[in-house]
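Complex shown without one protein chain; remaining protein chains in place.
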Amino acid sequence: MRALTLTAIFVTMLFVSPGAHGQERVSSATGECLECHTTLHPGIVSSWQKSRHARVTLAEAAGQQGLDRKVSPGKVPEEFANVTVGCAECHTLDPKTHQDSFEHNGHEVHVVVSPKDCGACHSTEVEQFGKNLMCHAYGNLMDNGVYKYLTEAVNSVPPGSAGKPANISTDLTNADSCLYCHGTKMAVTGVRSRETQMGSMDFPVITGWPNQGVGRINPDGSMGACSTCHSRHEFSMEMARKPHTCKECHAGPDVPASKVFEASKHGNIYASENKNWDFSKPKWTVGKDFTAPTCASCHISLLVNTEGKVIVNRTHEMKDRLPWRLFGIIYAHPHPRDPDTSVIRNKDGLPMPTDFAGGTAEKFLVTGDEALAAQKKMQSACLSCHSQSWVDGHWERLLNTIAATNAVTFSATQSMLDIWKRGLAVNHEKGGNPFDEHIERTWTDLWLFYANTVRFASAMGGGGDYGVFADGRYHMKKTLESIKEWAGSGPPGAKSPPARPKRP
Amino acid sequence: MRALTLTAIFVTMLFVSPGAHGQERVSSATGECLECHTTLHPGIVSSWQKSRHARVTLAEAAGQQGLDRKVSPGKVPEEFANVTVGCAECHTLDPKTHQDSFEHNGHEVHVVVSPKDCGACHSTEVEQFGKNLMCHAYGNLMDNGVYKYLTEAVNSVPPGSAGKPANISTDLTNADSCLYCHGTKMAVTGVRSRETQMGSMDFPVITGWPNQGVGRINPDGSMGACSTCHSRHEFSMEMARKPHTCKECHAGPDVPASKVFEASKHGNIYASENKNWDFSKPKWTVGKDFTAPTCASCHISLLVNTEGKVIVNRTHEMKDRLPWRLFGIIYAHPHPRDPDTSVIRNKDGLPMPTDFAGGTAEKFLVTGDEALAAQKKMQSACLSCHSQSWVDGHWERLLNTIAATNAVTFSATQSMLDIWKRGLAVNHEKGGNPFDEHIERTWTDLWLFYANTVRFASAMGGGGDYGVFADGRYHMKKTLESIKEWAGSGPPGAKSPPARPKRP
Partner (left out) sequence: MRALTLTAIFVTMLFVSPGAHGQERVSSATGECLECHTTLHPGIVSSWQKSRHARVTLAEAAGQQGLDRKVSPGKVPEEFANVTVGCAECHTLDPKTHQDSFEHNGHEVHVVVSPKDCGACHSTEVEQFGKNLMCHAYGNLMDNGVYKYLTEAVNSVPPGSAGKPANISTDLTNADSCLYCHGTKMAVTGVRSRETQMGSMDFPVITGWPNQGVGRINPDGSMGACSTCHSRHEFSMEMARKPHTCKECHAGPDVPASKVFEASKHGNIYASENKNWDFSKPKWTVGKDFTAPTCASCHISLLVNTEGKVIVNRTHEMKDRLPWRLFGIIYAHPHPRDPDTSVIRNKDGLPMPTDFAGGTAEKFLVTGDEALAAQKKMQSACLSCHSQSWVDGHWERLLNTIAATNAVTFSATQSMLDIWKRGLAVNHEKGGNPFDEHIERTWTDLWLFYANTVRFASAMGGGGDYGVFADGRYHMKKTLESIKEWAGSGPPGAKSPPARPKRP
């Protein structure tokens, strides 16, 4: 099966074209690509030339043993193994399965390389990623009836006197807004002829293109994009391990991981010293290769100690090391079990992991044991540099902070429910949008920006201003007061706040 | 003419003083400067020592051929050509034209080196810069009757019980506020004696000094400052090409280019990899010297492909590659044609490129053809790394986003006009300031911060949070609701929103 797949990869490249364009060991098909594109798109060709893909053949990559191996286990067919991974190896793979394949100088080329393509050599990572919440980011947003209200409130344009402003496209707005990170849904809608330096040529027209969102729906039907983090065409582990990659979608204030990291001790050490670190080894040695964690160290990478012993295995499924989902919807909660969160129903029948009263949609979330296992993996990374008592103290505060921010959210939500009940704002139950009026957005600020920021500051040990004055507790509590002042009443307070999360 | 100018440069340096202070080939005048200032101001002298100015003589610089040449075309007089460009070469050039020239140890020294001085060797760049909006930044702000209301609203200090607080200077405030970036207006108002390590000395008193603002009005009457971007005294192309330089004035939220870049794919690659890039070559080779663009790559620098072919020529006039001005005043609009924007009059007679009803002051803005030419230049940079279909898709979204943000601004402005009409706030037509009351500032937030941020996020392909939750659409729409709630009414909606921008 694996051998068959690898055969498929190289079916178009019988001859190796050594030395063409200074590239040794590229396939003849890739050699043809480079013939023109080296001049036409010098940026991406140069990026590729700096990549491991351009320097290593599949046989060499498969020859790596144990934890140094980057390709997934499987037999490499000898006759195709001695070329590097170039343009054609990815862009002409399995052409029949790609809706966007088109004839291009004698090759069936597809524009959008998908995780399915990458999985030909990196099946383990693609499989893990398939179970990652992020891989499902398109549907998790767009197929959720509640979140639809939010995207509508954020992205819609008010009608002018004659109704909707002419020619403003919701699809284009979505692609430029939420779906930049969540990923667009791509489809081939036709063919367009274009004059090029090589004469008239036909190219597919792809809606939703370009996009590198992490939950992209690809023309081959697969989900996700590896290039979100492994930026084309260098696809480097190095870059994915640096925090700037994660910042692209986690700048905040909704998920302010990047800001919190930059102001944390970890971020300080990274910024001060990373120029001397080695980000390239598959086995990433704590202390030797780096002395403070980046996002990848804690959440993804294979870490080993200075004796080469595994501290924690690589994963592309974030929940492996995450007991809690700090991102409040509307409360922080145990991590969803299924990466497709659109299937969740809370006690009110809404597709949300918590309900307004602070309860959780338990059966869709990880159990205490599962959370404990994830926590243990995360802590094994912490323990590389911190004592158990340090880690315990840190974790105790985080749980307290989850409880405290949930309690503030509860109080604000009681006020909001009261506002809706009194008819001062109109929510979905009465035909409105629960996120579109000013007071509703103020309430959203509280749990989406401020409670989240406080929790990220706590979790990442980066407290400081992000726990207090920079979208932190100061703003969370100020916003609570703002809601109460607006409503002209305190919260009804008829129900108790969500129970404090128990230490797993 | 050129030869004469170059003669003027070196008129004070007949002898070369080799080896003084480790500096070879400095003029005797510069040698005298270094005699004291190496110890007195080690920072700037060391910066200069690291500069190309300190290492290359004018003859050598002029000997560079073609695109590697950094000095502008012109004949170099042999007798003065063999010194490096040191203190005296700039600070004693054409002393008669500088109001701030003063006698200093036998030399006529001026404090403020102006673009006119730099133009002695870099006339092409200075000429281009003269046509740049930025060069006119002082007058474009201070000579515009509408913007004067804004600076007044931002900078003024409320009177205390006994009238204006003592000794608060509007000029000093302006210099510390808006004019830090726009540039101050400098004038010599006298002479001050000061005790120095070398005894009592006289120095000119210059109002508006210090300042490195891009539209500075210099004591020689010229406009602008090259040191805004080419920081003194290294004046390096390297530094100007890095994005930190642009951040000094484009941190946002009004022009959040820096924040958007830092969270973009381009910014990610820059942050992760720039330590291995080469920022020093006049011909900047895409892919070889750098693999992701900085601000300069797209807007200014001379780019070549790996075969040395020009992709786009260097420019110091930003509009060369900018069809649109995303910075809304109050709507985004085609770029002004004349760098002096104070001459613009909209249909209401106000010095603004658009009017409140969404129309544009067409005759002051670039035509469709001019915009198309600029767009083509910008896209030639994009195409170094992206296919035409990628670029087309990107551009289509940007135009849609311009239309959508203009439509939201239109809706907010209709509400604001209604508020003014109902007398709930007082604008300039009734003797008030249209930017000083709280509701007026809320309206300003919408177009100045949020609509701009959304557009910059779109244009720079860095969408992500800046298009949504970080001063993005979320805040733009929330602010719109805030205005409507305050007004207690929806927008009158009697007029149509601004027309969707057409693809040039």
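In this document, chain identifiers A and B correspond to the written order of the chains, with residue numbering beginning at 1 in each.
Going forward, contacts are C-beta pairs under 8 Å (C-beta built on N, C-alpha and C of every residue); 3 or more make two chains touch, one makes a residue touch a chain.
This one's a predicted model, so the numbers in the text were calculated from it and none came from an experiment.
Checked against the hidden chain, the listed residues B:S28, B:S72, B:Q99 or B:S177 yield one contact partner: B:S177. Chain B residues in contact with the hidden partner, per the touch definition given at the top, are 38-47, 49-50, 111, 153-161, 165, 167-169, 172-173, 175-178, 180-181, 192, 194, 196, 203-206, 209-210, 212, 231, 234, 238-239, 242, 244-245, 247-254, 258, 275, 424-425, 436-439, 441, 448-449, 485-486, 488.
Contact residues of chain A toward the unshown chain are 262-265, 267-269, 271-273, 275, 285-288, 291-292, 305-307, 309, 383-390, 393-394, 396-398, 400-401, 403-404, 407-408, 410-411, 424, 457-458, 462-470, 472-474, 477-478, 480-482, 484-486, 488, 491, 493-497, 499-500.
Assume only the chains that are shown with their structure count from here on.
Chain A and chain B have CA centres that are 35 Å apart.
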